[in-house]
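Input: one structure, supplied below.
Complex shown without one protein chain; remaining protein chains in place.
Entry: subunit A
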Amino acid sequence: MTTETTNTPLHHSRRFGPGGWETGLGHALMILASLICVFPIYWMIVTSLRPENAIFSTRLWPDAASLDNYAYALKAVPITQMLVNTFIVSIAVTVIQIFTGILAAYGFSRWKFRGSAILFAAVALTWLVPLQVVMIPNYLLVARMGMIDTLGALILPHFASAFAIMLLAQSMRSFPTEVIEAAHMDGANHAHILWHVIVPNLRGTIASLAILIFITTWNEYFWPLLLTRSPENSVIQIGLQMFITSEGTQWGPLMAASTMASLPILLVYLVLQRQVIASFMKSGLR
């Protein structure tokens, strides 16, 4: 991101620079792409605010904003409870994955030990196993534990994340060893070094990891779909589906519920836009 401004040589900008037809076309392309990406979300919010008799209106603006759809959606499905559940699950998974990630990353980056390469490969290869492949054994395990239809079962399989471990191990490996040695000289033990020397210095990485895990968990659909029996014990993604029936879809309430389901994420994005983008990019640039 820092290279953006340095990357435009002088004579180059004379030929293709601001005002050139290529720049104009570039803007046009980006505006079109932005519209395609944002309009559906905009339309969702606009539709959710239309009163029932204007739900099929095609005006790009809501004439008379109404919260009827929200009231209806909240009454038809226990959305508040489901939002709270989703929040609990997302926060729990974020905290736990970062905790287990920090421990494992320290283990991998601090010591050379027998089997470390194999164990690291075992971590890295987990993403080759899609959830669909292990869904039946996992479902059976949850059933044996008597945890079908509980929030705990939504959290348990997400106790550790390979991506968190690898990202944290990478940043711990590049942590200056002199600082750690100095702490050792002062008689600090490993736990102290990890939690009071290394972790405070990795705040940035941990924060962007937390954003990524929170959003991913909030959006998760497949695993809750397997385990849900009652709406009160489930997450908001499952609740949305209840407005889509084979007899027809209640568009207004569905759009209202969809808006409520994405609102927390969109708010996070509005406030921490740069950090959100940066943390997603980290997940791709390994």
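Heads up, the rule we're going with is that a residue touches a chain if its C-beta (ideal position, glycine included) is under 8 Å from a C-beta of that chain, and two chains touch if they have at least 3 such contacts; residues count from 1.
Basically, contacts and distances are computed from a predicted model.
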Among "Fe-S cluster assembly protein SufB", "proton-translocating NAD(P)(+) transhydrogenase", "FtsW/RodA/SpoVE family cell cycle protein" or "Carbohydrate ABC transporter membrane protein 1, CUT1 family", UniProt's protein name for the complex chain that is not shown is "Carbohydrate ABC transporter membrane protein 1, CUT1 family"
Which residue from A:Thr150, A:Asn201 or A:Gln241 sits in contact with the chain not drawn here?
A:Gln241
Where A:Thr94, A:Ser234 or A:Ser262 are the choices, the one touching the absent chain is A:Ser262
Answer key for A:Leu49, A:Ala104, A:Ile198 or A:Ile213 versus the chain not shown reads A:Ala104
Residue numbers in subunit A that touch the chain omitted from display
1, 3-9, 11-13, 16-18, 22-23, 25-27, 29-31, 33-34, 36-38, 40-41, 43-44, 47, 55-56, 58, 99-101, 103-104, 106-108, 110-111, 113, 116, 119, 122-123, 126-138, 140-141, 143, 156-157, 159-160, 162, 165, 190, 215, 218-219, 221-222, 225-226, 236-237, 240-241, 243-244, 249, 251, 254-255, 258, 261-262, 265-266, 269, 273, 276-277, 280-281, 284-286
